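Chains shown are a subset, placed as in the full complex.
Each chain gets a letter, A, B and C, in the order it is written, and its residues are counted from 1.
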Amino acid sequence: MSESAQNTAVTDERIKEISPLRKALIRPELGGMVGTVAVFTFFLLFAFDSGMFNAQGMMNWSVVSAQFMIIAVGACLLMIAGEFDLSVGSMIGFSGMMIAIFSVTLAWPVWMAIIVTFAMALAIGALNGWIVIRTGLPSFIVTLAFLFILRGFTIFLPQVIERKTIIGGVKDAAEGDWLAPIFGGKILQGFFQWMGDAGIIAVFERGTRQGQPVVDGVPMLIVWAIVLIIFGHVLLTKTKFGNWIFASGGDAEAARNSGVPVNRVKILMFMFTAFCATIFAVCQVMEFGSAGADRGLLKEFEAIIAVVIGGALLTGGYGSVLGAALGALIFGVVQQGLFFAGVESSLFRVFLGVILLGAVILNTYIRRIITGER
Amino acid sequence: EGEKYILVSHAPDSDSWWNTIKNGIALAGDQMGVEVEYRNPPTGDLADMARIIDQAAASGPNGIITTLADYDVLSGPIKSAVDSGVDVIIMNTGTPDQAREVGALMYVGQPEYDAGFAAGQRAKGDGIGSFLCVNHYIVQPSSQERCQGFADGLGIELGDQMIDAGQDPAEIKNRVLAYLSANPDTDAVLTLGPTSADPTILALEENGMAGDIYFGTFDLGGEIVKGIKSGVIQWGIDQQPFLQAYLPVVVMANYHRYGVLPGNNINSGPGFVTADGLSKIEEFAGEYR
Amino acid sequence: MNPEHAPIIQMKNIEKHFGSVIALAGVSVDVFPGECHCLLGDNGAGKSTFIKTMSGVHQPTHGEILFEGHPMHFADPRDAIEAGIATVHQHLAMIPLMSVSRNFFMGNEPVKKVGPIQLFDHDYANKVTMEEMKKMGINLRGPDQAVGTLSGGERQTVAIARAVHFGAKVLILDEPTSALGVRQTANVLATIDKVRKQGIAVVFITHNVRHALAVGDRFTVLNRGQTLGTAQRGQITPEELQDLMAGGQEMVELEGSLGGTV
């Protein structure tokens, strides 16, 4: 037996040769990678001279993609853990509104408003998860309920308190705060100024900011996106907890029987999703200086779309954070690219749908070709 | 005393501009000592709005104040309400003719197309030849009438100068940036309310066109007022939503109590708000203005 | 087999109701270290339900569980695993989409420290998995092969190898051999034998009298949620056991027509 074991460990006549390249390609993010290349090729060919690839244009779609990435990372881990969250969009609206109410209406220091808001969001995320776990209801239904509830409060609260649905003035309140720049600031400003002076990127030719570089720094939003992607990727693939996430989503019952604390994993993932949504909200409020009742509408779908384009299975147990990030990039580039390319804007949704479908089908198809499954 | 009036709008829950309307009826209700309610279809679906008017009529109020966002859809329910003894005043959207047609007491508002047209003519006078219309609520007919009116006022084709901007501020901002960088020789920007105006201001600040490009907007809000003050925005078209909500309640209450009724419709707008005389507007923007 | 040793698990008068179904109506069983305790019985007799109360999946409706002499309440499988009870369930506890090595270490992930952070030690996990599977006579294409691409028997073997590798004091196997080929079965039985000799208590459920007799030290037969009694090895003949397992019903006619080969 031992002889044959060693023997077959070396070669198994029932397995055709697989090239290492092919093997390296069999990963969830493959479709996302191919899609990214395809999308960039397309826009480089058809919208190159529209300004999409100058400094300003690149910053434009980078920011939009970074937004998607932030919520996609949360949605991705949650989806791999076998659940999903339709209340992301409402949570964005709600968190933003809370910060505005705390900092403007109640005049708390902005750092306190931010911290308390994060605490509330995490609590709501945990509540979501707890209800899902305790009742055994599908997360679709539970989070759909929270979609309505949170949006309702986001509309109701400011109206009762301030008699408006947009609360502005957060920028003034955030002046000099120590925490706010972490969400609303920019980095590398010196570098961009230097690039502008050196003529590497364009400078403003007219208007109030004449002489300044058109892009004057990397917004914290992008930094957050990168940090979250790295965190999510390491968590998922390199840690014990990552194994638990896969297990909980793959088969919760089996995982539980093997001693994985499935409930804890799922609740934590709901909290992480809420956390990501709140980061999104805080960055937005800090950038725009106001919170509105309509912020974040439909963002839950965009997050889910990005994750699925990135190769995750909607049913859980399979996927990758890098894939989700590429999905978000594709989504952001396509969305902005259509505007650069000057596509009739009421057709925008049609393109979005077609590209979503195309990307996902391509994804599945490529995976099948390469893995050889049928 | 204690009459009950219901205001039905066509706006989805999240549309921030309607806030002024809510404040307007609330104040009128307090002052007149009547009971007022605000109703709207949560998603902005006009067919749902028709059901709400039916429902409002069934609950037996003294009067209904409603918009006439689509004559076809809403005329039936409004006529039924009128016929079953409920008095109706049309506000905001619709035209005086349509209001008379459905048997309403009067019309208070600003016809959207006309307002857009007037703005277009004003911009033409300022030498504008092309523009970008940032439409944040494209499925709503009145939003389009504004852009169309503006284009007609300028005497040009609307074409693809209107973009579907969505409602997310970052997306609006970045779409405006994308459009302006793909079409750098655009003369003017027209926004349709605070939802699209606020991010557009930021977009213009970012690409350095703030104060440089001609910028007009419908409907006021906090940031818009600041923009007008700082010269980023040339003018805002104020249709004075407060009056659209406040006046019908007052008119109706007095009609029911004393039988008095103005003999004409009331045009609450359009009024062009420019940098002169902003102080009151500044104080109450988004609340009563 | 030391006659003085105390039972490691005592299940006393366990009842388990599912709504209107009474799956267990008072079953008492003692499990001794270093012994293989065979649970036998008809389909639906309640064997799986019984071992699930032992491994923390179900809480008994009535009855008491003593572990090493102390009353125990397992709130969930994790508690039982921590107490040292490893279980291979009849319906597998494998995640098809995950790789063999991730499955193998699920819930028991090895970690290595990189600075202050604890990372999953994939190299170690892969190495151990390949080794353990080789020991069981299964040659994997690689440790990152997904469990879903294994045949039923191969999966079963992964589950058993895992339980044996981590199996602390008690190893529970629910029909582990039912899907296995002859060679794999022999391997599993040999493993049970080896494990038992190391002083670990084994609870072994099977429908195959021969497998039971090959490794069993004690035999408990369940029937319709009740126990028909426990016999020690040597106290009972294979024929008696077979009769008991079938609920003592008239097997004669069938046996006759098929030549006693069941």
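As a working rule, contacts are C-beta pairs under 8 Å (C-beta built on N, C-alpha and C of every residue); 3 or more make two chains touch, one makes a residue touch a chain.
None of the values given here were measured: they were computed from a predicted structure.
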{"item": "Whole-complex copy numbers (one chain of each kind is displayed here)", "value": "A x2, B x1, C x2"}
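Note that only the chains that are shown with their structure count from here on.
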{"item": "Of A-B and A-C, pair with higher C-beta contact tally", "value": "A-B"}
{"item": "Centre distance in Å when subunit B and subunit C are each reduced to the mean of their C-alpha atoms", "value": "72"}
{"item": "Separation of subunit A from subunit C, taking each centre as the mean of its C-alpha atoms, in whole Å", "value": "44"}
{"item": "Separation of subunit A from subunit B, taking each centre as the mean of its C-alpha atoms, in whole Å", "value": "34"}
{"item": "Residues of subunit B touching subunit A in the complex", "value": "13-16, 18-19, 22-23, 138, 160, 162-164, 167-171, 173-175, 177-179, 181-184, 194-195, 198-199, 202, 205, 207-212, 221-223, 286-287"}
{"item": "Complex contact set, residues of subunit C against subunit A", "value": "55, 57, 76-78, 81-82, 87, 89, 92-98, 102, 105-109, 111, 117-120, 122, 130, 134, 137, 139, 141"}
{"item": "Subunit A residues touching subunit C - in the complex, by the definition given at the top", "value": "1, 5, 8-9, 12, 15, 238-240, 242-244, 246-247, 250-251, 254-261, 313, 317-318"}
